[in-house]
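Excluded from the complex is one protein chain; the other protein chains are retained at their positions.
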Amino acid sequence: MVSRIRVRHGCCYNSNAWYVLQRMKIAFINVGAPAGGMNAAMRAGVAYCFNRGHVPVAIHNGFAGFARHHDDKPLGAVREFNWLEVDGWASRGGSEIGTNRELPADSGLETIANLIEKYEFDALFLVGGFEAFHAVSQLRKARDEYPSLCIPMVILPATISNNVPGTEYSLGSDTCLNELVNYCDKIKQSASATRRRVFVIETQGGRSGYVATLAALSVGACAVYTPEEGVSLDMLAADVKHLKEVFMKDQGQSRAGRLILINEKASKVYSAKLIADIIREEAHERFESRDSIPGHVQQGGVPSPMDRCRAVRLAIKCMQHLETFGRRAQNKCKHDPHSTVVIGIKGAGVAFTPVEELEKTDTDWKNRRPISSHWASLKDIVDILGGRPPYPKPERNLSGLIAKDTKRGLS
Amino acid sequence: MVSRIRVRHGCCYNSNAWYVLQRMKIAFINVGAPAGGMNAAMRAGVAYCFNRGHVPVAIHNGFAGFARHHDDKPLGAVREFNWLEVDGWASRGGSEIGTNRELPADSGLETIANLIEKYEFDALFLVGGFEAFHAVSQLRKARDEYPSLCIPMVILPATISNNVPGTEYSLGSDTCLNELVNYCDKIKQSASATRRRVFVIETQGGRSGYVATLAALSVGACAVYTPEEGVSLDMLAADVKHLKEVFMKDQGQSRAGRLILINEKASKVYSAKLIADIIREEAHERFESRDSIPGHVQQGGVPSPMDRCRAVRLAIKCMQHLETFGRRAQNKCKHDPHSTVVIGIKGAGVAFTPVEELEKTDTDWKNRRPISSHWASLKDIVDILGGRPPYPKPERNLSGLIAKDTKRGLS
Amino acid sequence: MVSRIRVRHGCCYNSNAWYVLQRMKIAFINVGAPAGGMNAAMRAGVAYCFNRGHVPVAIHNGFAGFARHHDDKPLGAVREFNWLEVDGWASRGGSEIGTNRELPADSGLETIANLIEKYEFDALFLVGGFEAFHAVSQLRKARDEYPSLCIPMVILPATISNNVPGTEYSLGSDTCLNELVNYCDKIKQSASATRRRVFVIETQGGRSGYVATLAALSVGACAVYTPEEGVSLDMLAADVKHLKEVFMKDQGQSRAGRLILINEKASKVYSAKLIADIIREEAHERFESRDSIPGHVQQGGVPSPMDRCRAVRLAIKCMQHLETFGRRAQNKCKHDPHSTVVIGIKGAGVAFTPVEELEKTDTDWKNRRPISSHWASLKDIVDILGGRPPYPKPERNLSGLIAKDTKRGLS
Partner (left out) sequence: MVSRIRVRHGCCYNSNAWYVLQRMKIAFINVGAPAGGMNAAMRAGVAYCFNRGHVPVAIHNGFAGFARHHDDKPLGAVREFNWLEVDGWASRGGSEIGTNRELPADSGLETIANLIEKYEFDALFLVGGFEAFHAVSQLRKARDEYPSLCIPMVILPATISNNVPGTEYSLGSDTCLNELVNYCDKIKQSASATRRRVFVIETQGGRSGYVATLAALSVGACAVYTPEEGVSLDMLAADVKHLKEVFMKDQGQSRAGRLILINEKASKVYSAKLIADIIREEAHERFESRDSIPGHVQQGGVPSPMDRCRAVRLAIKCMQHLETFGRRAQNKCKHDPHSTVVIGIKGAGVAFTPVEELEKTDTDWKNRRPISSHWASLKDIVDILGGRPPYPKPERNLSGLIAKDTKRGLS
C-alpha cells in the first residue's frame, strides 16, 4: 500500500509500519467565500498526507455538497485527491474543490454526522472564513448527540474579511489587499487626471474594517469609514467641510486624487453611493464626487506569495495537529478541547486555540468578528496622513437590556 | 534659439535656418475622460516639436482650464512643456496635463477664440474622445465669426469607448480591454469557486458596445447586451431559460463560471442590477445571480504597449500634418477641409479625415458614436461560443417623424 | 449521435441531417513554443466543432507526442476533446494540450502519414509558430508519396516572435509585448531610482525584431538593435558617445532611466552582456551599465484580450475553411493550393494564403521570418523619440555566390 503511494506521489520517503497502522482518512472541505491561498493550503495538506501515508479526501462544494451531492452520479462530491491534479494548484485562485457558505445545521446535523460515519473520516480539515468557525462550533456542540462528530477538526482561517477569532491574519486578506489597492490606485489616477474629484470606494470585509483600513493606509485615502466606528451625519459634515478647504487652497497645482474608503457594512444607511451624492450636493460645483464598488474582484486572481507561504506553513501544522489524535479517537476528542481548534498567527508565532475558548472569550457573534482587533490603531494613522482634522465620533448603538429599556422609556 | 532647444532636449539634430523661420507654437490639449496612451501621445508630440524646433505648449485641464484658469497665479493653465518633466510620461496612465469634458461652446467660443489669438497658437493638437471631436466641430463652425480659429487642428482619438468617428481604434480602448478582461477573469473565477452563480457585469463604453463585445469574446461570456441592439424582456426570458437548461444538465462536473456582460447604456431600464435580480428571481433557487460594476478602473493603470505604440506613431503623424500648414495659415485653413481632421486607423493604414466630412457621413450625433461599426460581426461569435440559442431581437425604437406620428396615433 | 453532442456541450442547435453526413474528424495540434491565445483558439475551434457536429481531437505534445506517444497507456497523446475541460481555457496561458518544436520530418513523415490514416483525420488544425508553417510545408511536399496527407490543413500563427509568413500579427505577440513592456517599465524605474544607469535588455523574437522594436517604442528606449539591421562596432561607438553627451548635460535634474533593447539574435558577437560591458568600460565611471534578460517570461501569463479575441475570430474562420472541404477530399486537396493555408491578418482584413505561395514569395527560410516586415518604419520613430543622432549603419553580410567569390578572392 505504501509503495502504491510512493508511485502516485513520488515523495513518500518516511513511510514505515507505524504509519500504515496509523493511516488516517482526512476530509478536506472549504466553507465560506473563496479566498486566496485556499488551494495552496489544500495542496500542502494533500502532499503531507501522501508523504505520511494518510488518505486525503475532498468534500466538494462545502457542507451543501456533502449533505446533498455526496453520491451524485457520475461524479459525487466526496472524492479522493489525485496528486496529478492537485500538483498544479499552488498558484490557483478561487477554490478548486468548490466552497459554499451553508452551515451544518442548515444541511442537517444528523445527515452530516451520519455521512462522517459512513465515509469513516478520522479527521476534518476546514479551510474557510467565519462560516468555517461557526460550522465547527455547531459540530462541536452536537457531539453529545452524534458520537461520530468526535473526530479532530482544525480550521485554517481563509477569508478576505480577516474576521475569524483566533488569528491576526487569515489567508486571502493579503491577496484581497493587493487587489483592492491595485483598484484604488487606478481610481486615484482617474481622479488625478480629471482633477477635483473625490471617489468614495466601497470595500468588502463583512463587519470588519480591516481591509478597508489597510487599503486606506496604503493608498493615502482622506478617510476610512469602518463598521467598528460607524458613520454619522456630523462626521460626514466635518469631512465635507475639510474637503472644501482642501480644494479651496488648491490653486490648480495639486494633482493628487482624493479617495474615501468605506466598508460595505460601515453603516446601514450611508452607502458609498449616498455619501458620494451628499458630497456632490454639498460641494456646490466646487468639486465632483463619484462612488465605485470593486465587488467580488477583491477575492483576487492569483493568490499573493504571502498568502501562499502562510497557507503551506499552516496547512502542514494543521496536519501534524490532526495526526496527534490518530485514528478512532472518539473518546479522546470528546474530552480534549484541542480536538476542535483554530490555527492562528498571533504576534510572534503560530498557535492553536480551542474553538470552545474562542466562542466564550473572543467572538462577537452579532458582528461576526473577533472582539479584539489588533489593527485598530492604524485608523488614526490614516487620519494623520490624510490631514483629516478631528471629527465628531459617531455615537455607539445601545445594546442589550439598556437598549430595550431605552426604547421602553425606562432609562 | 535653436541651441537653447538642443540644450533643453538634447535630441535636436535637424534644426536649421528653415525651421527657425517655420517654428510653430503648437497647443496641446486633452478633452474628455482619461484614456491610456494620452500621455505617451503628448510625449511623442513634444519630442517631435523639440526635434524640429517648434514650441509645444500645454493647455491644462481642457477647455475649462483654458477659458478660466489660463493666467492663474502662481501657476496658469497655459505652460510651455519642459522635457525633463515630459520624458518620464511614456508609461504613465491618466492625463498628466489634466483632461476635462467641457466643450468650447460652454466655455464661451469668443473666450476661446480670443485666447488662441492672445497666445499666438499656430496649431491645435487635441487628444481625447467624442468630446474632442465635438469641440473641433464647434470651433470649425465658428471660424466665420472668429478668424483666429482658422488654425490647423488635429484630433487624435483617445477614449476607452472607441466611439470617435473616423477611426476603428482609439487610444485607451486596448488598455481598457486589458483592465476589463482582467476584472472579468477574476469575477469568473469567483463564480467558478462558488458554483452555479451568474455574474452580470456592467461595462463602460458610452453608447458603443465595442469594449463590452470584445471583453465578452475574450472571457467567454454567455451573452453580451449592447446599446446597438438594446435589451428586451423577451430576450431576457430566453436567456434565463437557456441558463436554466445549462445548469440543469450540469451534474456538478462543470466548473466554468457564467458571465453576462452589459454595456452601461444598453438599456434605460434594465441595469446590471435589475437583470441580476430578474435572473435570481426566475432561477427559483436553482442558481445564484449577482451584479458587478468595475467603474472607472476601466480607464486602466499603466497603458498597454499597443496603446503606447499607436500613441507615438499617430502623434508624430499629427505633428507632421500640422507642420504642412506652417505658421499664420489663416486663409489656407479657412478653405482647406484638411485643416480640421481626425487621424484614424482604418483597415490597412492611417488616414486623416476632415471633421466636416465625418460630421455629415459617419456621425450618429444622438448616440455619440460612428454610424458604422467595424466590430459588429463579433457579437455573433460571442453567441456561438457561449452556446446561446437564437433569441428574440429587441424591437428598434422608432425615431424621427414616424415616432411622433405613432405617438399621435397617426401611423 | 448528434443528441449526444447536444448533451455534452449544450450548445449544439444547428445540427441536422446534412451535418451528420458531413461530420468531420478534425485534429488539433500545437507546434512550436507556447504563445498567448493558443488555448483560446483551441477552445473556440472545439466549440465550433461541437456546435456543428464535428469531432475535434487533440494531439498532445506536438508531432513528437503524435509519433511516439499516440497510444501510450494509460493516457495516449490522441484524445477527443471534452467540453467540460475545454470550457475553462479562454483565459489560460501556455498550451493545455502541450506544444513541441519537433518537425514531422524528424518524427518520420511516414509515421505521421500512417497515423493520420489510422486515426481517420479529415482535417488538421495547427496553431503555432514558424515550426507549424515549416511542418505543413513538409507535409505538403510529401503528399505525392503519402496520399493520407491530402487533407486540408490550416495554420493559425501563434508565436511571440510574430515571424510567420502570411500574417502581420500572430497570436501571442500582443501578450508578449504586454509582458516585455511591463518588465522594461520596472527596469526603467530601477534605473531611474539609481540614476545614471543604462540597462541593456535582451528580448526574444528569434530573427525578427518585431517585439524588440515595439517594446522600445512603448517604453521610450534610447535605441533598439534588431537582426534585420545587425550591430556593428561603429554603431556602438556612436551610441556610447551619444549617451555620454546626454549624461554630461544632465545636472542631476533628469530622472528618466535609459534603456537599450536588443533582440536575442541581433548579433552573433554582441550579446546584451557584452554591450553592457562595453558601455560600462567606455563610460569611465561617468555612468553605469547593466544587462538584463527577461527570458521565457515573455511568453506571458494570462493571454491579452487582443490575443484572445483574435484567437477566437481566426479559429472559427479556420474551422469554416476546413469545413468547405468536407470529409474524404483527397483528390480535391491534392490539387487545391488552398488545402494548405495560413490564416492571417493583413491590412484591413483576414486572408487565407496558400503555403505553397508563401514558401515561394514571402519566406526568408534562412532567417525564419517573412521577407517583408510591415513594422520596419517604427524603428526610425524609436530613434527620433530617443533623441538618437544618425549613426553608421552596420554593413550587410554578403550572401550567396557573391559571398563565396569574395572569400575566394574573386570579387
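In order of appearance the chains are A, B and C, and numbering begins at 1 in each one.
To be clear about the criterion, a residue touches a chain if its C-beta (ideal position, glycine included) is under 8 Å from a C-beta of that chain, and two chains touch if they have at least 3 such contacts.
Only a predicted model underlies this, so the values are computations on that prediction, with no experimental measurement involved.
A.B. asks: The chain left out touches which of the shown chains?
C.D. replies: A, C
A.B. asks: Which residue among C:Thr213, C:Gln299 or C:Ser373 touches the omitted chain?
C.D. replies: Residue touching the absent chain, from the options given: C:Gln299.
A.B. asks: Given the contact definition stated above, which residue among A:Glu245, A:Glu281 or A:Asp405 touches the chain not shown here?
C.D. replies: Residue touching the absent chain, from the options given: A:Glu245.
A.B. asks: Would you mind spotting which of A:Pro74, A:Pro390 or A:Gly409 touches the chain that isn't drawn?
C.D. replies: Considering the complete complex, A:Pro390 is the one touching the chain left out.
A.B. asks: Hey, which of C:Ile187, C:Leu236, C:Cys333 or C:Leu358 is the one touching the hidden chain?
C.D. replies: Going through C:Ile187, C:Leu236, C:Cys333 or C:Leu358 one by one, C:Ile187 is the residue touching the chain not shown.
A.B. asks: At which residues does chain A meet the chain that is not included here?
C.D. replies: So the residues of chain A touching the unseen chain are 7, 9-11, 13, 40, 43-44, 47-48, 51, 84, 87-88, 90-91, 174, 177-178, 180-182, 185, 188, 192, 214-215, 217-220, 245-246, 249, 253-256, 302, 304-306, 308-309, 312-313, 316, 346-349, 378, 381, 384-390.
A.B. asks: Determine and list the chain C residues touching the chain excluded from the picture.
C.D. replies: 33-34, 60-61, 65, 69, 72-75, 77, 93-96, 98-100, 179, 182-183, 185-187, 189-190, 192-195, 199, 251-253, 255, 290, 292-297, 299-301
Note that in this section only the chains that are shown with their structure count from here on.
A.B. asks: Give me the fewest steps it takes to get from chain A to chain C if each step has to go to a chain it touches.
C.D. replies: Minimal hop count between chain A and chain C: 2.
A.B. asks: Most remote chain relative to chain B, going by C-alpha centroids?
C.D. replies: A
A.B. asks: Taking each chain's centre as the mean position of its Cα atoms, how many Å separate chain A from chain C?
C.D. replies: 42
A.B. asks: In whole angstrom, what separates the CA-based centres of chain A and chain B?
C.D. replies: Here chain A and chain B have centroids separated by 39 Å.
A.B. asks: Could you tell me the distance, in whole angstrom, between the mean C-alpha positions of chain B and chain C?
C.D. replies: The answer is 30 Å.
A.B. asks: What positions in chain B touch 2 or more of the other chains?
C.D. replies: Residue numbers touching two or more other chains: 182, 185, 192, 253, 255.
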